[in-house]
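Starting off with a structure, shown below.
Every protein chain except one is present and positioned as in the full complex.
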Amino acid sequence: MTRYLLRRAPSALIVLWLASVLIFLVIRAIPGDAAAVLAGADAPPEVVAAIRHDLGLDLPVVSQYLHWLGGLFTGDLGRSYLIGGDIADLVGAGLGNTLTLTLAALVIAVLVALLLGPLWAATRNRWVDRALTAFHTAAVALPTFVTGVVLIIVCGVWFRVLPTGGVPPKGMFDRLDITAQYLVLPAVCLALPVAGVLTGFLAETLRAELRQDYITTVTAAGVRRREVVVRHALRGALPVVVTTLGLQTGSLLGGAVLVESIFSWPGLGLLVEQGITRRDYPVVQVLLILSVAVFVLVQLLTDVVHAYLDPRVRLGGKA
Amino acid sequence: MTAVLEDPVEPVEVAVPARPRVFARGKGLIGLVLVGVVVLAGLVGPLLVPWDPYAQLPDANLLGPSGAHLLGTDDLNRDVLARLLAGIRVDLLISFTAVPVGALIGCAVGALATVNNVLDVAVQRLFDVLLAFPQLILAIGLAAVIGPGTSSVMVVVVFIEIPVFGRLLRAAVLKVREAQYVTAAEVVGARKAHVLRTHVLPNSLEPVLVQLALSMSVAVFIEGAMSVLGIGVSPPEPSLGAVLKTALGYLDLNPLFAAGPLVVTAVLVLGFQLIAQAANAARGA
């Protein structure tokens, strides 16, 4: 296991490092000067220059990069130019909200998939099959901003049953029943594409499992089909679920930006948007590298877990 | 929304079944009809609506749907239906130019890189890095650099598609190379470029076509998402995302303002995905 991890880790690190260089350079290329904004409308050039100096913007690009990279490793994420304050604090505040949202979405996605996947694989009813095909296609294809707006219109405007934006007035942990109501629309919206993909893969794998010899044996022994699916095939399909979830991290991260924007959920996605509109390089830099890091790490973790669940990958190198 | 098709788009070496018949049935047909309807609406629609999508009509601020304005008017007194139909054209323009351009560049880079091992590793790492960014986050980062606007959306879509198609073609090249007849050709002494042209490209055409359909839906998604985030096409130009973005500010006043762009975006994206799914299934048939 450790050896497998060691074999995969270097390329992940290289990708991360290249991404950090790319992000740093690209962000530098953005027009607009944070110092000018900080200085305000009537500032003479010498004031702007002084602010540039304070922010370290007058240093050579390479030393700015090294300084930033060093900071990342020591946990010093730097200071925001315009939003203000320590980036670690900003990220910390947003991270909790984003994690809450993403975890809720993941739970919903997995529950939906575990419910519908086996049903789809086992069903012999044409209409159930069609309905699930339609659900699957729509969930996979429909953009989050479409489902999000539809949810807002239905649950927030036509039937005013659920809050359509923001976080609970008294914080996440004041009253969990209120928090759940604020969470449900954005989480469902974020979960839908993942749920769709997961359901599809699960059903597919289950169908393949059902064709395996041992299943035939079990079925011949008189065990009912539904039970076969749930007890036997589902276990065989587990690696697929894990891998699929890993592959969906990107869609979750990107989706979170949109969902947070549509539902005004004050997480990292909203922070990215804010950072970009305000040209707050340090914040954007950190958030971009963070999202790449999460993505790369989850991929790595997925591979490892997959290898653990499927010895062929771990031992054979190539399946 | 996701660009991952549940059936992995791996190229197959030999596949020459009579597939148009299989394809046209079911999903593929529905997909073609959906996309066709939207394309038709975009092409013909603007000719049928009496209003100019840019005209700001006097005393027509935020009117609800009526006989004169089927979808109402927006905050700048413009006919929403006219803007929606004109917006379809913008989205189609983005999809049908940026995606093929991205595909061409990606395929070229992906195929050519396989000729040299060092180059191959370098290009692979570059693709790794680009693919390590979630698509929408890559879009936001790029848009921050090049600023908003229709051309920016196109550039973003091109950038997103390059590694996707690059990977696809590289995989195709490697698969085909392992095939016996290619090894045979190489043994006989055929040049790499020749092998690429005569054996690899024809065989990788199918997965590329499947991915093209898929990427079209991604392009529509990226346009909409960027506009909703305020970094899409710039005003006063209409697009599906731009019309939706305006509607978002007035959902409490009239939720139906959002109906047009929502339905059209959904239909278009679904259509492209169904075509891709059907084409992919047909390949395996």
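List of remarks:
Which chain is which? They are A and B, in the order written, and residues in each are numbered from 1.
Note that a residue touches a chain if its C-beta (ideal position, glycine included) is under 8 Å from a C-beta of that chain, and two chains touch if they have at least 3 such contacts.
One rule holds for everything that comes next: contacts and distances are computed from a predicted model.
Candidate names were "Thiosulfate oxidation carrier complex protein SoxZ", "Alternative cytochrome c oxidase subunit 1", "Peptide/nickel transport system substrate-binding protein" or "Xylose isomerase", and the UniProt protein name of the unshown chain is "Peptide/nickel transport system substrate-binding protein".
For the options A:Ala134, A:Val161 or A:Leu297, the residue in contact with the chain missing from this view is A:Val161. Even with one chain removed from view, subunit B keeps its contact list with that chain: residues 54, 56, 61, 75-77, 147-148, 230, 234-236, 248-250, 252-253.
Against the chain not shown here, subunit A presents residues 31-34, 36-44, 46-47, 50-51, 80, 82-86, 89-90, 93, 160-166, 168-169, 175, 177-178, 181-182, 224, 226-227, 230-231, 261, 264, 266, 270-271, 274, 277-279.
Following the convention adopted for this analysis, only the chains that are shown with their structure count from here on.
Contacts from subunit B toward subunit A in the complex involve residues 1-2, 4, 6, 27, 125-126, 128-129, 132-137, 140-145, 147, 217, 220-221, 224-225, 228-231, 244, 248, 251-252, 255, 258, 262, 265-266, 269-270, 272-274, 277. Those residues of subunit A that touch subunit B in the complex are listed here as 11, 14-16, 18-19, 22-23, 26-27, 29-31, 137-138, 140-146, 149-150, 152-153, 156-158, 193-194, 197, 200-201, 204, 247-251, 253-255, 257-258, 261-262, 272-273, 276-277, 284, 288, 291-292, 295-296.
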